[in-house]
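All protein chains but one are shown in place.
Note that the chains take the letters A, B and C in the order they are written out, and that residue 1 is the start of every chain.
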Amino acid sequence: MAAIAAANDGDAVAYGDDDITRTAIAQLCDLSGAQSAHLVFTGTAANILGLSLMLRPYEAVICAESSHLNVDECGAAERVLGSKLLPVQTPDGKLTPGLIASRLTGRGDEHRVQPHVIQIAQVTELGTCYSLDELRELRVFGQEHGLLIYIDGARIANAAAYLDCSLADIAAHADVLSFGGTKNGALGVEAVLVMTDRLADGAQYHRKQQMQLASKMRFLGAQAAALLADGLWLTSASHANTMAARLASALASLPGVRLAYPVQSNAVFTEVHEQTAQRWQNDFNIHIWSENGDGNCVLRWMTAFDTSAADVDQLAKAVEATMVSRET
Amino acid sequence: MAAIAAANDGDAVAYGDDDITRTAIAQLCDLSGAQSAHLVFTGTAANILGLSLMLRPYEAVICAESSHLNVDECGAAERVLGSKLLPVQTPDGKLTPGLIASRLTGRGDEHRVQPHVIQIAQVTELGTCYSLDELRELRVFGQEHGLLIYIDGARIANAAAYLDCSLADIAAHADVLSFGGTKNGALGVEAVLVMTDRLADGAQYHRKQQMQLASKMRFLGAQAAALLADGLWLTSASHANTMAARLASALASLPGVRLAYPVQSNAVFTEVHEQTAQRWQNDFNIHIWSENGDGNCVLRWMTAFDTSAADVDQLAKAVEATMVSRET
Amino acid sequence: MAAIAAANDGDAVAYGDDDITRTAIAQLCDLSGAQSAHLVFTGTAANILGLSLMLRPYEAVICAESSHLNVDECGAAERVLGSKLLPVQTPDGKLTPGLIASRLTGRGDEHRVQPHVIQIAQVTELGTCYSLDELRELRVFGQEHGLLIYIDGARIANAAAYLDCSLADIAAHADVLSFGGTKNGALGVEAVLVMTDRLADGAQYHRKQQMQLASKMRFLGAQAAALLADGLWLTSASHANTMAARLASALASLPGVRLAYPVQSNAVFTEVHEQTAQRWQNDFNIHIWSENGDGNCVLRWMTAFDTSAADVDQLAKAVEATMVSRET
Partner (left out) sequence: MAAIAAANDGDAVAYGDDDITRTAIAQLCDLSGAQSAHLVFTGTAANILGLSLMLRPYEAVICAESSHLNVDECGAAERVLGSKLLPVQTPDGKLTPGLIASRLTGRGDEHRVQPHVIQIAQVTELGTCYSLDELRELRVFGQEHGLLIYIDGARIANAAAYLDCSLADIAAHADVLSFGGTKNGALGVEAVLVMTDRLADGAQYHRKQQMQLASKMRFLGAQAAALLADGLWLTSASHANTMAARLASALASLPGVRLAYPVQSNAVFTEVHEQTAQRWQNDFNIHIWSENGDGNCVLRWMTAFDTSAADVDQLAKAVEATMVSRET
């Protein structure tokens, strides 16, 4: 929170000088190995701007069925890019070479869109992380099949914290990726990082056309700079991950509660009976993620940079209480 | 074939007078009960024009995963309409209320596109037909859930022939539908039929903007008129269906051959071992529709208005010969 | 500046409660008479969101050739809306019924886009204001010809200050308008105000699809609230206008300097010889707006909420000095 306040102070200064933005951009490029970086307002905007650098109108994007891009961006890819997404069902939100291969059957057929980009999220919408080996495997597969890699990094900090690696370690396997600030404590800033130089051509026009050029850019720059200073982005994410693990551990010990996916970031997905799910939804304002159709529901619990251990313990205790009270 | 020649002669005359188009439009409206009809060049164009009358940019289309719209139109819906398709896996190419309901979870959520149209094909891409009861059920479901119905009728003549019903019997369950000429013997003409009057507003501008306004419209009109004269559209389709049934019967009797889907139109899908599939593909220039991953393949055989019983029998005999020769 | 700092403090609080945004929206609706208000990040985004509520794909927008929409939004209208702009040359950035009428010749012709919206800016890109009578005249003309009115209000505060009227007085002549915060001291927030209720339908989906939904909306809300508190939006704009008038008066008294347009807001356009223009561009970092082709150039000078009289006087003196030194 102090860092955010600092960013806000930074803005006041920034009005007279754009060094803040330039510095933030340079830091982002240094940390990731990117050729260029472009600030935008939202995660959806970062995905759309990033993909617009990689696609011709008849080229398509292979992505997970459960991805934010496919589900939660209100059709921005279709409307703004005019591009088709080719969603693939996955067990855990993660694409594999085998799953991607199932979408490559129509290449060269003029009736079909032509897959050109593999879009993955790190971390995924289901809270899972690709290992660096899995990323490398996707990258190699992409190169063999003429497919570029885009990484939705709205929560890439949580992935770096989980994998205990640098931003560059992840970015090395992408052609373009986003770096999320908003879900990691910023007021609202995301960056598009272009690893493959020729792809950056014209990015500034795409950004303006996509209504993402801030006239007072310094304010975005200041937020990014604050996140990057002293590794705040990583310590914040690391903290959130730790809190998620603590919560997962507490919840998983309750009777009738199963972790739906491995906990590899700041999200915990629990599977419980639908009656329990509804009670929790009411009591704790927790989002029911999906209904499995077998009488069970999956609930998503998120932690953040400012979640404390006490918060987690108190929540876990309150949750446990609902189960005890129910049994009595 | 004689009818097509007549249509061509008609064109010559048509250059001086547009009565031919007006008559064809009136006949289409009479036969279907449509409020208006709009001629275009291709089946893809008919689907796009029809859907453009029904959708706002954030509204989406629920369709079968296997549909022509989703698979074989090179992303025209996404590029020209900017609309998202919500594909649903189906066992036989047909949507049901239950399958559609699975796509209605995000209504009212501003992060999600809002389903507004149920798109079905009659006959489907897998050669199957909806019964009139099934169409009625979809229509009622649509009305209950605020969803319009679009029917891709590229082969609607084959459906009418199979169901032994009128065009109006099918059209009554749609808000907008297409009527295909090209796959039923025409050189190239499709019609968009608008059943719900308010939806037709502006159709002429959409058609021009979508590059489907023929300056010499009479030629399209003449083709449509020729198809409609003396019920040619229905007798041609009926003949093609009969030939498909004859072919299906012959193929299904061969050892190791299974019909993949019920034969309800002019398409026959056979499932055979992949070695057989490849031999047939080579020998008979038959399209391998899909590989099942279990060592079997599905092949699609199409009949047409000009397929003769002798053609079918000769083909069936040749196919059988390949199997005998293989055994020897 | 203090108000902006207050807004930033407000944000900190806002993270736990969205009352700030709700209050800001309610205030915007109160002040303008709007049915609903929608916050976005940039002025371009406000224009595009506003227009997307008013247009079908074949409908077009009549606007001034010099408008921000036409010139400075990098084709967002064409790409995101897919809509055609019909620009009209104007002497002073202002449309008139007569100028608009020149664009209405192709109505009903299916080869032509159909004009549906009159887009004006208040104040215009050339710093001029429509009088309330002129706005009323456009509104009546629009109603007579089936044309909606959109007002780009990126600097509407300056117009209200110049006309000494309320926001509602201007808004009453629009179907949809924007209310600009960024050019009036905010860090980055604009509002789309919908006066005609039926047009607001679906605005939240358009906003998300257009990548303008802030996950931390409170921060936008706080900026808007700060601007509206105690009429800051109006006093800031009024001050900027006064400073522009002071600057205009000083510049216009210099030899060889002519005011290119009436000074009715916070912009001053001076016409000078191109040699003078280039010297001023270098010395004062002033943007050369246009070259007239007759050896003269137009320069644009902008004042802001934080421009002081001393700033203006010092600038005017420095400018005068360049002319004296040149003569010597």
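One rule holds for everything that comes next: a contact is a pair of C-beta atoms (placed from the backbone, for glycine too) under 8 Å apart; a residue touches a chain by one contact, two chains touch by 3 or more.
Keep in mind it's a predicted model, so treat the numbers as computed, not measured.
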By the document's definition of touch, the residue of C:Y58, C:F179, C:Y205 or C:W233 touching the omitted chain is C:Y58
Specify the residue from the set C:K84, C:R155, C:H173 or C:K208 that touches the hidden chain.
C:K84
Among A:H68, A:R207 or A:H239, which one is in touch with the chain left out?
A:R207
Would you mind spotting which of B:T21, B:N158, B:S178 or B:Q212 touches the chain that isn't drawn?
B:Q212
Even though one chain is hidden, which residues of chain C still touch it in the full complex?
57-58, 60, 71-75, 78-80, 82-84, 87, 106, 110-113
Had the left-out chain been drawn, it would touch chain A at residues 52, 56-58, 82, 110-111, 113-114, 202, 204-209, 213
Touching the missing chain, which residues of chain B?
1, 4-5, 8, 11-12, 40-45, 48, 73-76, 79-80, 182-183, 187-188, 205, 208-216, 219
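Throughout what follows, only the chains that are shown with their structure count from here on.
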Where the centre of all protein Cα atoms falls, which chain's Cα centre is nearest to that point?
A
What is the Cα-based rotation angle between copies chain B and chain C, on a 0 to 180° scale and rounded to a multiple of 5?
180
Could you work out which chain's C-alpha centre is the most distant one from the centre of chain C?
B
Counting only Cα atoms for the centres, state how far chain A is from chain C in Å.
35
On a C-alpha centroid basis, what's the spacing between chain B and chain C, in Å?
50
Where chain A and chain B are represented by their mean Cα positions, the distance between them in whole Å
40
Where in chain A do residues touch two or more other chains at once?
73-75, 79-80
